[in-house]
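Chains shown are a subset, placed as in the full complex.
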Amino acid sequence: MVGVAVVVGVGPGLGLSIARRFAREKYTVAILSRDLEKLTKMAEDIVEKEKSGQVCAIRIDCSDSKSVKEAFEAVNSLGPVEALVYNTNTPFPWPPPKFTEINVESFQRSITIPCVGAFLCVQQVIQGMVERQKGTLLFTGATASMRGGAGFSEIACGKFALRALAQSLAREYQPQGIHVAHIIVDGIISSARYNTIREEDAMMKPDTIADIYWHVHSQHKSAWTHELDVRPFPEKF
Amino acid sequence: MVGVAVVVGVGPGLGLSIARRFAREKYTVAILSRDLEKLTKMAEDIVEKEKSGQVCAIRIDCSDSKSVKEAFEAVNSLGPVEALVYNTNTPFPWPPPKFTEINVESFQRSITIPCVGAFLCVQQVIQGMVERQKGTLLFTGATASMRGGAGFSEIACGKFALRALAQSLAREYQPQGIHVAHIIVDGIISSARYNTIREEDAMMKPDTIADIYWHVHSQHKSAWTHELDVRPFPEKF
Amino acid sequence: MVGVAVVVGVGPGLGLSIARRFAREKYTVAILSRDLEKLTKMAEDIVEKEKSGQVCAIRIDCSDSKSVKEAFEAVNSLGPVEALVYNTNTPFPWPPPKFTEINVESFQRSITIPCVGAFLCVQQVIQGMVERQKGTLLFTGATASMRGGAGFSEIACGKFALRALAQSLAREYQPQGIHVAHIIVDGIISSARYNTIREEDAMMKPDTIADIYWHVHSQHKSAWTHELDVRPFPEKF
């Protein structure tokens, strides 16, 4: 039996594709986000398309440690977690605001969700992974993981911090058999929102990125990738 | 008349040396930290040694936006701020804890102080700098700004996030005449605590690092440094 | 029909595994190195094990532009090149020499082989790839691609330069449909030489790394990886 794959931060884009990819490989899949109604529809959709036995929709608020704990009680009851994908997205306004227009609650939140949220989720599963000497932690980074652009302090602070967390976890847990990877998604993921403003080929298809997550998860422990970038072919970088 | 230099995070080490360095150059200096009693003694000490006219001790709690606002009302009443040095230190336990032993309040705090605290302080002074088209923001980084080591997730997440903030600010404000620099202090600063365990030459003297802060602040706008590292000569890196 | 995969720098380790991996996928494979005798045996070995139709052994001296041109006349006669893997290895003495002990011929050579050699090989195939709007260039990096260690100036200078070349090629050719990736192999690849001094699991198996090269080559153009690292699970980094 394969184990449980957990995807935190599941909307109709990359999160859904990753969940579907693990479902296709016969994992029991838990999908988590704040909107249980949408989650439930996505879970049904995955089961139908992938003929997968078990996809669980679980509500989570990553800014609330109590909510995270409760959500992972449900997750852990499904079986041993083999993969945790932390994929929350920081929505950012466009055009980017002036620094002086950002309020502190928004700024604080922009760090809490990606980084403290990831911290909390990892704490709920890592002990079991260590005991089984097996598991994968995958974190979704962004262009802003490597570069603090003008007007992007919110997303950059959160994503830099998440990258630091991924490194610290890799250095502590990889020698114990837990694979930790940070995937820098550098470009726009195609979606209903963007399809009208940019030609399709210039954007990343969620399913093709999900294949990369799956590949990283599947790597043999003698050759693990900790960090990689992903971008569509015409993307400037 | 030279203006005001503000140093946030002043203990008996680097913060004090930086404050003293600006006092020597006839700046009005505001020194801020949580412990007003110690601050006051340090202020007196600076005035006496540097024969400087004005050093103000102001209490601040960088995790509290109200406290930051009040502190900077006092700061701004001293005159136009020409330099803001954000130098708070994240104390970290030694040996580094296991990831599973870190509690979420401590983790949240380890990001809030360096990064949200810096955000708040910059917001109190940046508008005035922009209006005067002049000013310097200096941020103290660490080894953990560049590398998330095993057991160091707390300090690394905060310091990575601070580096992102510094980059975002540099890219937004340098074209407006505000110099933003991130100084990576990579090594142990000599102090009473460490002098017994490591030979003196292998540690950084706070005064010599302060000279570097001063140099960066003094750079002409045609040749600004945004990032530099500092370490004692025998330090491995 | 699939096209031609070229692997430059084929010894009994990673190069051979990559060649075998492409042969398994029914590519016509050209393997190149200086030692035609060993190459020929490896070619026979691949054909036998992978039941692959065509594996060509071609002699090349990457420090000699004439030799590179002749070798690639043979390569290009096999059909359209779809993948070029540049995998030459800089042998380095252990323990690392003092800087003052390195002679200039050796130093010059240590840059010429990885970087000028790669330059020459790419020039032989890139025009065809551009015309077909299709192709992959894969470069083998090392720990020394990211860090110039004490005593490792030779390998680091060459590998840093190769990384620069990979970036320049990616930024020029990815928008034209050519995938360019730089794979940082950070650790020891298991081989007869090392198997006695380090436990097997702590080293990278060539076949598992070759799977990663294959994965990168297989990525859809909407989600290309330009850089990734690979290391065995217990490797410090």
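For clarity, chains are labelled A, B and C in written order, and residue numbers in each chain start from 1.
As a working rule, contacts are C-beta pairs under 8 Å (C-beta built on N, C-alpha and C of every residue); 3 or more make two chains touch, one makes a residue touch a chain.
Only a predicted model underlies this, so the values are computations on that prediction, with no experimental measurement involved.
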Open item on the list: How many copies of this one chain make up the entire complex, given that 3 are placed?
Closed with: 4
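As a working rule, only the chains that are shown with their structure count from here on.
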Task: Remotest chain, subunit C as reference, centres from CA atoms - done: B
Task: Whole-Å gap between the CA centroids of subunit A and subunit B - done: 33
Open item on the list: From the mean C-alpha coordinate of subunit B to that of subunit C, what's the distance rounded to whole Å?
Closed with: 45
- [ ] Check each residue of subunit A and list the ones that touch at least two other chains.
- [x] 170-171
Task: Residue ranges of subunit A touching subunit C (in the complex, touch as defined) - done: 170-171, 174-175, 177, 179, 190, 201, 203-205, 208-209, 211-212, 215, 219-237
TODO: Please name which positions on subunit A make contact with subunit B in the complex.
DONE: 65, 98-100, 102, 104, 107-108, 111-112, 115-116, 119-120, 122-123, 126-127, 144, 147-153, 156-173
